[in-house]
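What follows is a single structure, written as structure tokens, with notes after it.
Complex shown without one protein chain; remaining protein chains in place.
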Amino acid sequence: MSNYDNIKFIRITFPAENVAHVELNRPEKLNAFTTEMFANLGLAFDRLSKDSAVRCIVLSGAGDRAFTSGLDVTASSGGPVFSKDSDDDVARRARNIRHHIDELQYSISALERCEKPVIALCHGISFGAAVDIAVASDIRYCVADSRFSIKEVDIGLAADLGTLTRLPKIGVSYSWAKEAAYSARIFSGEEAGRVGFASRVFKSKGEMVEAALETAKVIAAKSPVAVQGTKALLDFSRDRSVEDGLRYTAVWNAAMLQTEDVGKAMMSGLRKTKPTFEKL
Amino acid sequence: MSNYDNIKFIRITFPAENVAHVELNRPEKLNAFTTEMFANLGLAFDRLSKDSAVRCIVLSGAGDRAFTSGLDVTASSGGPVFSKDSDDDVARRARNIRHHIDELQYSISALERCEKPVIALCHGISFGAAVDIAVASDIRYCVADSRFSIKEVDIGLAADLGTLTRLPKIGVSYSWAKEAAYSARIFSGEEAGRVGFASRVFKSKGEMVEAALETAKVIAAKSPVAVQGTKALLDFSRDRSVEDGLRYTAVWNAAMLQTEDVGKAMMSGLRKTKPTFEKL
Amino acid sequence: MSNYDNIKFIRITFPAENVAHVELNRPEKLNAFTTEMFANLGLAFDRLSKDSAVRCIVLSGAGDRAFTSGLDVTASSGGPVFSKDSDDDVARRARNIRHHIDELQYSISALERCEKPVIALCHGISFGAAVDIAVASDIRYCVADSRFSIKEVDIGLAADLGTLTRLPKIGVSYSWAKEAAYSARIFSGEEAGRVGFASRVFKSKGEMVEAALETAKVIAAKSPVAVQGTKALLDFSRDRSVEDGLRYTAVWNAAMLQTEDVGKAMMSGLRKTKPTFEKL
Amino acid sequence: MSNYDNIKFIRITFPAENVAHVELNRPEKLNAFTTEMFANLGLAFDRLSKDSAVRCIVLSGAGDRAFTSGLDVTASSGGPVFSKDSDDDVARRARNIRHHIDELQYSISALERCEKPVIALCHGISFGAAVDIAVASDIRYCVADSRFSIKEVDIGLAADLGTLTRLPKIGVSYSWAKEAAYSARIFSGEEAGRVGFASRVFKSKGEMVEAALETAKVIAAKSPVAVQGTKALLDFSRDRSVEDGLRYTAVWNAAMLQTEDVGKAMMSGLRKTKPTFEKL
Amino acid sequence: MSNYDNIKFIRITFPAENVAHVELNRPEKLNAFTTEMFANLGLAFDRLSKDSAVRCIVLSGAGDRAFTSGLDVTASSGGPVFSKDSDDDVARRARNIRHHIDELQYSISALERCEKPVIALCHGISFGAAVDIAVASDIRYCVADSRFSIKEVDIGLAADLGTLTRLPKIGVSYSWAKEAAYSARIFSGEEAGRVGFASRVFKSKGEMVEAALETAKVIAAKSPVAVQGTKALLDFSRDRSVEDGLRYTAVWNAAMLQTEDVGKAMMSGLRKTKPTFEKL
Partner (left out) sequence: MSNYDNIKFIRITFPAENVAHVELNRPEKLNAFTTEMFANLGLAFDRLSKDSAVRCIVLSGAGDRAFTSGLDVTASSGGPVFSKDSDDDVARRARNIRHHIDELQYSISALERCEKPVIALCHGISFGAAVDIAVASDIRYCVADSRFSIKEVDIGLAADLGTLTRLPKIGVSYSWAKEAAYSARIFSGEEAGRVGFASRVFKSKGEMVEAALETAKVIAAKSPVAVQGTKALLDFSRDRSVEDGLRYTAVWNAAMLQTEDVGKAMMSGLRKTKPTFEKL
């Protein structure tokens, strides 16, 4: 497992068979993100995506106070976005900023690109990048008293790491989503659950982590051919017409249904035994 | 009405003027689907779509125990998906499987392709294909204690008859939908109602059928030009940009507004009488 | 402000700094729309969009009884849709109708085209065009006893001014939306809130207007670069793939992040002062 | 082969191994199309698509004078388009016409839907539907003195069976295509070849048929897994982004590359022998 | 016709029945564009689009020396693009520039938006905006010795008024188009004809204008229902899938085929007479 050691600010453990637990691990700074930490988050998920021993991933923030407070503005002050290099040509700065955003987006999109389900667990302060990360995850759980904010408007910018792109597509009231995005107001975990942003709400972080690991174990025990195909097909279809979604699905399953997992799963169903599936 | 006789496993009756009631009719097998039964479902809806005496359709499962338990695995064991014909070339099997999926998708998509509104009524066991069928319908009602499951992951495959394609587009929490699809867990009719998967929840099948027929009668009494146009325009727009949706709508209504139904409907509104609309 | 005087049927006031209040102002006719009134609504919003003194807009109906009862059928009887000019060729009438729909759509789409957030406030009768207008707005509030109806089916036509195009995209249960559209049934403000059509529900119009102005003031105090970018990026992404949404966002912010608003907003955040942003 | 007997107006022969030759066979009427003949053309290609003995199809017109002169207006005079049933409501007529166009489009799209390459051979008069059919084919050959016309404008309508849909996508000068479509002017086979509408031009029908059969034999001797995959991937990509095209291609070949045809083809290439591929 | 008087820099005449001739009319400046002239070009075409007496439009440049030399840089020096207002915030300047580009694009897109065919005639110097305008037209003719250049790279910018958007869609070699756009090199009218950028090439401007008026007269004599439908359907399909193109076409013609123009055109065809079509 040394492949996951030494990823700074990101701790990865394996609490159950085929289940990984990723923690944003900078609790003394409320898990605020530096550029390096974004890159490492992407790196971690790109590796987990390829690691055939991993079938479901739980993502949480270390410490009691925050999932993440978002961008570490102090640490980012030397980067292309916030530095005011007076000599710089506007077009060249624009290109640098665009590349910088592309990189951060690429890191966060690693959660969506990851072929295994990702369950994001939000507690405490969950500002800015916390929402970008949550909406790039498959499943969102939260603690009732967690405090969310699409904070970007409060620092003079439109969120650009995925929040505005994915919010219209996660099945929450668009009226609610727009008010939250325009006002940068804080909303609680309880509210997040009520509007469907999160699908389960818990009383404490401990209870949430425990429940998430249970869900992850259930998912990890299923055929990985089936689960990873399900993720790929849902996300493909979300962005395209029903017609294109159906066609892609048929092409995908033309190979996937030839897996021996189907036979194993069906036999186990009939015999009431627990199947074991090969790595994928 | 002999056009609807002898469609094996599918019973069609006409409980009210311009209203058809389709029943999955293999109750002794929990209305499980054979390949032939899928084809017949498609056949029935393609005929109903063309039948100008029909303006709204209610779809339910016969018997007390199930809407449908999904694919009849035993009956399907000789088909291209589950047979392991050892001589077979992988590419040729892939092509056969793809064609088989295309056919089943085509049968289920008959509900969406049908030009009249379809109200799906789920009760009891509603597994696998039950969800594919429900999401291809326009309106979903269910009984509080019905038991739903996106069951496919449990038999080693990603659902490929429409569930994964349409789930991201029916206005339910994507976090909730993904957890249901990855875990194949059972969720109740009560939960289906709470998250918006179903729009109404009832205490019993009897109560549900009665209410659905009331709704169907209301819809069937409206101008068929108006109702069928509404379905066509909603589904077209769902898959495209607002701009394309508006353009298509304008082209559609350029002809449809010339119908005499507009005059009739307005006159009836003023006179508080019940209009009669010609066949469509 | 004479730019907004003499827009017949539309009253525009400025109740707070950078906040405009638009009122449908034909209360003696339940704010029913004539063709001229549609054009004026579009005109008003196109002007507000360009007016750098305006940063958030509240839209409501004058009087106690209605947001709007929809199209004024009497006043429209001489137009291309409802007149039955017997000499007319069907294709030529179709073209005239299409142009007429295009124009009305263009007027209503002014709310979406407007670069500033629009909060629609529905009370009393909110029929037909009321829903077209509400779904073209960013945020929807309503009064609990307001009475909504997608009324078009009742006058023999499919809604063509945006309701059917935008309903599948605002994060409400598609099953609920289709039943409402097919049946033209009345639903209350309370129900609108429960399903997410409206994001807040109030006891009275007065209370709602007050709350909306509070929200508008909050939004108007934020950086206009940030808020208007947020609207543009949310709506662009809604209609496209996540991949396209992210790319467009990066190109957009490549320029926008060079604004001095970022520095001002961050400094104010640190100093706990209230920032002042330049016009946009 | 009795599957292809008795398809009225369509003659099907098998001049070489795995090659079918379809002829429009109503030479005494310049191969003009009745509604029945359109249906039969679609029927023939849908059957050929499923017939594993067929790997490439040549399509030509019987007789010396015409590929086809297009729609047989006399025979169509009782159909929904040209009849003027005075009682009829405009919306109901519109629906009937739309369904009629859908059916004719569906018949002609059978050439694109057909999983095997189709080579259309145009000679003599090639008007109206001739162009719809040609652009729905994969490969177009013609005789130098054949006379083409996008004739529809001359009978008061915009071509609706595929010409206007596919012309912008076949790699000819859009300026040339629009002039041809607006003016309904006649252009020769020589011109068709020069602008890339047809890829080969011949002196006589006999020479053209002979050359097309040679091409068809070459294609039919290749792996059908490879050839049919090539058609599917080209047409999918034509309508979508490069990114989507690449993704679909990868999913497709994930199964197809597991075919034994790859091994056979490579071995034959090394040994300079002629491979034999199993049916598909 | 006073509707077209006093459009500065744009001269409009009516050389034949139902044919308009638009001339860029600033020959002393090589027909270079000021911001006002762009707006007037858009205004002219928006009016021509609605003018039922006009059925085909020819567009050329006044004088012997140029179709247009492109943007009048001198006259534009005070505008938002080229002024360097040092106080200005980058984001605010970006928004102003974006709005300015939107406006110019909107003016040029009037040619594509215009419901009637537009034939662009290029002679002499045809730089920058000349190409933007040509590719937004339906049909392109040119003089052999005209000199084209996608000039924008030479003034430090990527062409943003349509050239780069429409070049990949007009059926010319993409390799050729990219070299022309990257290098800003001059290419002759003869070359433009050879690669399909223009569909006809002439020896002199006089000869070209005469031929274009002949083409315009042919087109203007056809049914306007048919011709304008042809333009609408070609351009809609160009940007969408074949499937969507076919569907839109069927909906369009459901109304348009009910025109009396079909009967008139067919009768004239049989009787060899010249039909007269009503205004559209």
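For clarity, chains are labelled A, B, C, D and E in written order, and residue numbers in each chain start from 1.
Just so it is clear, a residue touches a chain if its C-beta (ideal position, glycine included) is under 8 Å from a C-beta of that chain, and two chains touch if they have at least 3 such contacts.
Source: prediction; values computed, not measured.
Novice: Out of D:F45, D:F67, D:F127 or D:F197, which residue would touch the omitted chain in the full complex?
Specialist: D:F197
Novice: For a quick check of understanding: of E:P15, E:P168 or E:G206, which residue touches the chain that isn't displayed?
Specialist: Reading the full complex, the residue touching the unseen chain is E:P168.
Novice: Touch as defined at the start, partner being the missing chain; which of E:L30, E:A159, E:A198 or E:L233 qualifies?
Specialist: E:A159
Novice: Looking at the whole complex, which of E:E36, E:D64 or E:D102 touches the chain that is not displayed?
Specialist: Looking across E:E36, E:D64 or E:D102, the contact with the absent chain belongs to E:D102.
Novice: For chain E, enumerate the residues touching the unshown chain of the complex.
Specialist: So the residues of chain E touching the unseen chain are 73, 81-82, 84, 90, 93-95, 97-98, 101-102, 105, 109, 112, 152-160, 162, 164-169, 171-179, 181-185, 195-196, 235, 238-240.
Novice: Could I get the residues of chain A that touch the absent chain, sorted low to high?
Specialist: 89-92, 94-95, 225, 255-261, 278-280
Novice: Determine and list the chain C residues touching the chain excluded from the picture.
Specialist: Per the touch rule, chain C residues meeting the hidden chain are 236, 240, 244, 248, 251-252, 254-255, 258.
Assume only the chains that are shown with their structure count from here on.
Novice: Using CA atom averages as chain centres, what separation in Å is found between chain B and chain E?
Specialist: So the centre of chain B lies 47 Å away from the centre of chain E.
Novice: Two or more other chains touching the same residue: where does that happen in chain C?
Specialist: Residues 90, 94-95, 169, 171-172, 196, 225, 238, 240, 243, 255-259, 261 of chain C touch two or more partner chains.
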